[in-house]
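Got a structure for you, written out below as structure tokens; questions coming shortly.
One protein chain omitted, others in place.
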Amino acid sequence: ARSGDDSAAAGGAEPAKVVLGTVGASDPYWQVLTDEAAEQGIDLEVKDFADYPQPNPALSEGELDVNQFQHLVYLAEYNAANDPDLVPLGSTAIYPLALYSTKVDSVEDIQDGDTVVVPDDDSNQARGLLILQSAGLIELKDGGTIYSSLADIDEEASRVEVKAIKADLTPTSLPDVAAAIINNDFVEKAGLEFADAIATDDPEDPNSLPYVNVFAVRAEDKDDATLQKLVAIYQDTQAVTDGVQDVSGGTAQLVKISQPELQAALDKVEADTAAQQ
Amino acid sequence: MTTAAGPAATSVPLVELRDVHKTFPAARGGTPVEAIRGVDLSVEAGEIVGIVGYSGAGKSTLVRLINALESTTSGSVRIGGREIADLKERDLREVRLGIGMIFQQFNLFRSRTVWGNIAYPLEVAGVARAEQNQRISDLLHFVGLADKAHSHVDELSGGQKQRVGIARALATEPSLLLADESTSALDPETTQEVLSLLRRVNRELGITIVVITHEMDVVRSLAHRVVVMEAGRIVEQGPVVQVLSDPQQPVTRRFVSTIVDDEPDAEALAALHARHPGHFVKLAFRGDEVRQSDVFAELLSRDVRFELVYGGIEEVQGETFGNLTLALDGDPAAVTAAVAAVADLVPTTELSR
Amino acid sequence: MTTAAGPAATSVPLVELRDVHKTFPAARGGTPVEAIRGVDLSVEAGEIVGIVGYSGAGKSTLVRLINALESTTSGSVRIGGREIADLKERDLREVRLGIGMIFQQFNLFRSRTVWGNIAYPLEVAGVARAEQNQRISDLLHFVGLADKAHSHVDELSGGQKQRVGIARALATEPSLLLADESTSALDPETTQEVLSLLRRVNRELGITIVVITHEMDVVRSLAHRVVVMEAGRIVEQGPVVQVLSDPQQPVTRRFVSTIVDDEPDAEALAALHARHPGHFVKLAFRGDEVRQSDVFAELLSRDVRFELVYGGIEEVQGETFGNLTLALDGDPAAVTAAVAAVADLVPTTELSR
Amino acid sequence: MNLDTNIGELWPLVWQGAYETLYIVAITLTLGGILGLLLGLALYVTRRGGLYASRATNLVLNVVVNFFRPIPFVIFIAAVQPLARVVVGTGIGNPAIIFALTLAAAFGISRIVEQSLVTVDPGVIEAARSVGASRLHIIRTVVLPEALGPLVLGYTFIFVALVDMSAIAGVIGGGGLGNFALQYGYRQFDAVVTWTAVVIIVALVQVVQLAGNVAARRIMRR
Partner (left out) sequence: MNLDTNIGELWPLVWQGAYETLYIVAITLTLGGILGLLLGLALYVTRRGGLYASRATNLVLNVVVNFFRPIPFVIFIAAVQPLARVVVGTGIGNPAIIFALTLAAAFGISRIVEQSLVTVDPGVIEAARSVGASRLHIIRTVVLPEALGPLVLGYTFIFVALVDMSAIAGVIGGGGLGNFALQYGYRQFDAVVTWTAVVIIVALVQVVQLAGNVAARRIMRR
């Protein structure tokens, strides 16, 4: 149950208390969301985590009421490895992932044997590897999935060497490598332009659905009115969506997908994940 | 329980060592060191025992066995009849509370001032603060360090450190005091003061004292009994007067000669002969048996002139004690006769040139 | 440049201190300690100077100024004519290479064996390995620690540590040796051996020695000149014989009395009187001026019987030297007359009861 | 490098972070310091020749300390989360990070303490034993005071190490200036914010280290 459960969901005298976990609370739109939520009777506390593995266990443990930092693939992985009690409550956006370089202008210019880096968190890593494969830089054994890791690279058939690096350090490694997969939110801050991407995936592609970012809650809270309302505020407040776009440099694909749809997508990925192991 | 026969008849010795051995295990590549090799020693309550012996003889190790700072390899150590080898640390503490120790290397607490060092045993013994202060202040005055009370140990001279060690050991008026070279760094004045304090606490408070020293002067003026160690064994022991007047072992004679100028060694003898003509004899005076004037009269009556060239008269525990080496000068026949006559009066040794 | 008048006339002293002061800054809440307060001292090359004085007089501080282990607060310290206060560390090293020091607290290297400790100065001086080994082995035998060569410092007895310190200081045969209480932890035998070694290196190699000691015996048998310190000042100095035979300052008299039994103190006097009837006189014999038998004959001729109750004859640098206290017994008038007659022969002091 | 900076709006967070760092480190150093002192003392007294010499106990303690120290700190934090939930009631945020840091610090401190204590002259311990002091009393009144100089330097070392480590607080949603520097400076590629925070951290550390140095020098009078 949610920490502020007993108070009225909306319009009550007592503001409902919600603790939300994220990675990267320093992005300004979180403050906008908090302010807007307060207007609407929700006392939102945003807890910031520096690392991806923590917000899900904290949610499971009841230390958070909701989190928003992951896409369905990551959530599925967590559920598969632990008790599958976290569910998506609402969608936010699909962020494209792209390959950048300060040395070359196109993928073709990358020399055989050069090094390319991908983020070291699993889902972005797999996604990055898929981009590299589409760009013809590597071959993945068995064609590649959303679970591919460095170990799945067919080195014989690949043109480049791939290294995994902490996501926030991929931009600073550009001088050392031919190209790097850089998470969307670091691109502009690192002084790059989204237009500089030399290869990218396509958020419009239905295959990108698993990469939709979601609000996750414990299964028992999926009908919690306050949380639903929070999601709605996020999705519907112009100031918030502008902020999200701002941070993504206009590349974020804001989407609204219903809870059952998200659940269905998650179940599919989870089933695949279970089969994978 | 003491019987009517008096404590001496039945009392157990305060300290009793039986066939004690102590071997330090070999360092890497070395051989074990047998520091103590079968020592039997009793110290009666109220006694002052002096331990002498060459450097490395095992003296420090021996006293460290007495308060169990070192454990024996074999043998028994009893304090007040209680075997301490079997005691647990808690009971050892009790035993040690009654034993003060002056360390050869001082072992002062660097983290404490002079005052704090002396306070330490009092704190351990749980003495009330006011009494502590009184006692420390008395001791500081006694050892002449009143102006250094709040100095730290590393601001002291060698002798000052030793005096702090002495004051610390005396602070709780222990019933047994182990003093390892306790006056070696002290000037004669302070040495005398410390010795007379030790005599006083022995006499007035009945404190038993075991004192290790290289200075026979300390033994002579302080100890009742002397124990001579050599290479981990006790080679001679007895009342001070007896050992001094009639040393049996070479090591003992060597020590005794440092105070009772026994007779000049070969080098000194040669030097004396160079300056003094005549025949050298050593006369041994003990106690008040013989009047020296009788001896001198004897010599003069035979027209033998003499010079005292070596030696002197000492006091040992209130007894006169002396070896006088005389250079006899005169008609050779008269000298021979005189020597014979004198030999009837006192033990006489002719010192060949 | 030495003139035809001979080196003594123009040579600079090996060590020369002029109006030296040393004040240790105050510890928190304390007052500064003036350890040395205006000392002038010259040590000629080849001399052996003994420094005596009460504990805390400033002896150790003084010698530490000589090899610049401590810097002066004011005044000048010259070694071989060179002012060391102005020297940089590099030049000080050169000076120190020629100075050996035996420390009062030994200051041995715990990380080295006995052998390694003695090797240290040789390594610093760059002595060839083979020569090092020879020298160390000789020194070890000399100080009687051949069997402890590979022992570590904390496995040594007090005296053994001191002997390592002595061997280390002598290793490089420095031209100046500073010995701070270098025999205080040694037994008489070893002390004698060390002293005769020091005498020998002085005589044979011309090594200058400054020796701090509490034992006047050491001064007597070793030193040419004695310096007496009190409270940071030199209060008396002179050739040993002169100072011993005619001490001026109370502190000097106190030290001298420890070897030349000057006269019994009040306590001893009372004890002697209790045992010996009669009148006490102290006779002072110096050199060979007066034959003792003349004095004794004088007494006996007046039918005054006597006992030597205190004192003896000492050798100081080859001169006879003694204070004899006699108990005179006989007809009071005869005794008075005898005392008068004896007083004509030797300096005589009546000791009142 | 891009010198657009948000530092202007972030000052309140800077002070908040500085306060949190001080608070996290102070509590951690106190609690971890006490635990580490006890553990370090235990390591020391059970050594061969120690006051409570015991080979077995010493070995066990060594193995335990060696077990916890090398665990990568993020894993350590995660591993002690269940315990943190029991003890401080939550697995995230400052209380949990304090809990984890305290435990980790305790193991590190125990080694620093051990290392300081072994330099105590056995002679003074003998002097204390010879007057009949109990072993606990000796530890309190002789061993610790005699080693106080190196101990102060050791704790100062750990203080700095903790300030450094506390930056990791962010992984479980804790705060502090280090985390602020990472979050608002480093990850936002805002060099001004990063180095502002770092400089404040450094200034804090300078003050504490210099104080530690002075204290140690006073205590050792060297």
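Read from first to last, the chains carry the letters A, B, C and D; within each, the first residue is number 1.
Throughout what follows, a residue touches a chain if its C-beta (ideal position, glycine included) is under 8 Å from a C-beta of that chain, and two chains touch if they have at least 3 such contacts.
Remember, predicted model here, so these are calculated numbers, not experimental data.
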Full-complex touch with the removed chain, picking from D:36, D:150 or D:175, is D:150
Among A:45, A:122, A:139 or A:267, contact with the omitted chain is made only by A:122
The one of C:101, C:167, C:259 or C:313 in touch with the missing chain is C:101
Among A:17, A:163, A:189 or A:268, contact with the omitted chain is made only by A:163
Against the hidden chain, chain A presents residues 52-53, 77-78, 80-83, 115, 117, 120-122, 151, 163-166, 169, 172-173, 175-177, 277
Chain D positions in touch with the non-displayed chain are 47-49, 62-63, 65-67, 69-75, 78, 108, 111-112, 114-116, 118-119, 122, 149-150, 153-154, 156-157, 160-161, 163-164, 167-168, 178-179, 181-182, 185-186, 194, 198, 201-202, 204-206, 209-210, 213, 216-217, 220, 222
Note that chain C touches the chain not displayed via residues 67, 69, 89-90, 93-101, 103, 105, 107-112, 120-121, 123-125, 152, 154, 168, 172
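In this section, only the chains that are shown with their structure count from here on.
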In whole angstrom, the CA-centroid distance of chain A from chain D equals 35
Chain B and chain C have mean C-alpha positions lying a whole-number Å distance apart equal to 23
Multi-chain contacts in chain B, i.e. residues touching at least two other chains, fall at 105, 152
Residues in chain A with touches to at least two other chains are numbered none
